[in-house]
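Contents: one structure, followed by commentary.
Only one protein chain is missing; all other protein chains are in place.
The chains carry the letters A and B, assigned in the order they are written, with residues numbered from 1 in each.
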Amino acid sequence: MSIPLLEVQDLHKFFFTTRGVVKAVQGVSFTLSAQETLGLVGESGSGKSTVAYTVMGMYSPTGGKILFRGQDISVSHERRPLSLKKELQIVFQDPGSSLNPRRSIGDILALPLSIHGKNNPGTMKERIEELLQMVELPPEYVSKYPRSLGGGEKQMVAIARALAVEPSLVVLDEPTSALDVSVQAKIINMLVEIQKKRGLGYLFITHDLSLMRNIAHRVAIMYLGRIMELAPSRVFFEKPLHPYTRMLISSIPVVSEQEEKLKPQKIIPRGEIPSPVNLPSGCVFHPRCIEREELCSQKEPEMIEAEPGHWVKCHLIRT
Amino acid sequence: MKKRTVWGKWWYKFSRNPLSVVGLCMVCAIVFVALFAPWVAPYPEHAGPYVNYGEANQPPSLPHPFGTDAFGRDILSRVFFAFRSSLLMGMVVLAIVVPVGVTLGLVAGYFKESWLDILIMRITDIFLSVPPLILALAITSVLKPNLTNAMIAVSVMWWPWYTRLVYGMATSLRNEYFVQSAELLGASKFHILFREILPNCVSTILTKMTLDMGWVILIGAALSFVGLGEQPPKPALGTMVSDGARYLPEYWWMAVFPGLAIMLIVLGFNLLGDGIGDLFSLEEA
Partner (left out) sequence: MSQPLLDIQNLSVRFRVYGGYLRVLDGVNFQVAPQERVGLVGETGCGKTTTMKTIMRILPQPPGVIKGGKIIFKGKDVLGMESWEVERMRRREVAMIFQDPTAALNPVFTIGEQLFDAIRYATGKEESDHRFLREVAIRALEEVALPDPARILTNYPIQLSGGMRQRVCIALALACPKELLIADEPGTSLDVTIQDQILRLINRLAEERKMAVILISHSLGVIRDWTERVWVMYAGTVVEEARTQELFAQPLHPYTQALLKCVPKLTGEGIAEGIPGRIPDYFDPPSGCRFHPRCPYRMAICSQEKPRLYGTPTHHVACFLYQEERK
């Protein structure tokens, strides 16, 4: 098998706070290949953003390894070489705060080009226009400031900035969750298009399962710092195995009868996510699980491959 | 419907508070008379070593709207010339203090919890813990009392305020996603400090500078009041108040008019400062 674009092995990330140790991520492993979109789904506090930020080097991992094309990059971004920064880019959730309000769109897009480009000021203007064209914004936006753009347009600029350095892996941290669906549709289509053209790998962080159904090739669901289930998108939605996945899918508000039929039998969600400082014993989901057994509160289940490519972490699932 | 122009929009934002406009007019008037003092002052020669005991101690009248002092000099003319040294002091002090204070604050704030932060901020704290006027008094009394040394003294005590101000902003701005994006792209520290963080501090710094123009002038007046600023016979507002105070209450105009002039400057810059803050706010008009 060829070397995957990104491989995360047994990743741990703890934060040491005055309230205690926050175990944000515990034993997360996955791979991502070029041209693939891996959806990392979870509720707030599940650790999905921590995984993304650790991959980006915004945190250095407490344990485990992050391999990019087989090369160990488990350090913070300050210690990563410039050539590596060019390969990994991120688009943040809130386009309002990821663009500097005091810099023009032209300045914002010029930054990646001047750092990583061949430094030819003559072509800079053209390159910026190309970038704007790629995200379907008119060239006169060069002199505009972020505040005069709509939310979707700002996110387009943020995407253009990330893609300006021609990365091979892009982390998308809820890029559309602050936007309206009509704008989301535009951005998602554009992202898919660009992925096809450039063969990018996307690590897509989101809480929106319906969105993942439509664009992710594989979906991993996280709960309290662990991956509970990982499967190809189609299987994940048609045959969810983990009780948490089923609860989540059954709570999604949908807009048509056809979708309603696809949802598993309604499981009324109960309880809230416990604090990651004080994790439940055994399977971390057991206090909210309707199918829990004696064993669940005592021993943490192993991740098993229930079917080829379909991984799940639950005592009820036996191969 | 009016045409919407950039200037119009700026003026709309600025003038929504009528007091800012009042402040702007006051500041413009003061700058104007200071700049053109030799031409607008009725008796420009009175700003120097001029003596005419025949005209001494005259109350306000048409030829001398602010009256005359104990040497027979026209107080209005002297106030106009005193504005020059006051404004000069304000500008020079800010020109020294702002670049120094802002740079230190940016560096300390961005490298929070590093040794740089600790070093810079502890020094800042030490300066801030000494009462400002006392510090300035101490410095000027060691040096020779004149305008240059007064400016040095005020500068030494003033920079920590900018460091504190910018430090606070930089520590929160460094966590903004746009700073993180720049870091992840591999931007230099210089770029992040001066191109990403600094532009977001400019409006606050400008507002504080405008307000500080008034305060620096006030401190300057206080220093000249105790004889540590501009030396006679050159006119200074503080000196004029302290000289005039000896003739209170009979010759009240000698102290009151220079005092009012000080008030006018401080008030003008304060009102203008609020308007500057509105002008640079990100809120749309």
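Points to keep in mind about this one:
Heads up, the rule we're going with is that a residue touches a chain if its C-beta (ideal position, glycine included) is under 8 Å from a C-beta of that chain, and two chains touch if they have at least 3 such contacts.
All values derive from a computational prediction rather than experimental measurement.
Although one chain is not drawn, the whole complex shows that of A:K85, A:R102, A:R213 or A:R226 it is A:R213 that touches it.
Chain A meets the missing chain through residues 43-44, 150-153, 179-186, 188-189, 207-211, 213-215, 233-234, 237, 247-249, 251-259, 262-263, 268-270, 272-273.
Interface with the hidden chain, as seen from chain B, comprises residues 1-4, 8-9, 12-13, 284-285.
In this text, only the chains that are shown with their structure count from here on.
Chain geometry summary: the mean Cα position of chain A and that of chain B are 51 Å apart. Put simply, chain B touches chain A in their complex at residues 176-178, 180-187, 191, 195-196, 199-200, 202, 282, 284. Chain A meets chain B in the complex at residues 56-58, 77, 82, 85-86, 88-90, 92, 94, 97-103, 107, 111-112, 115-116, 147, 158, 161-162, 165.
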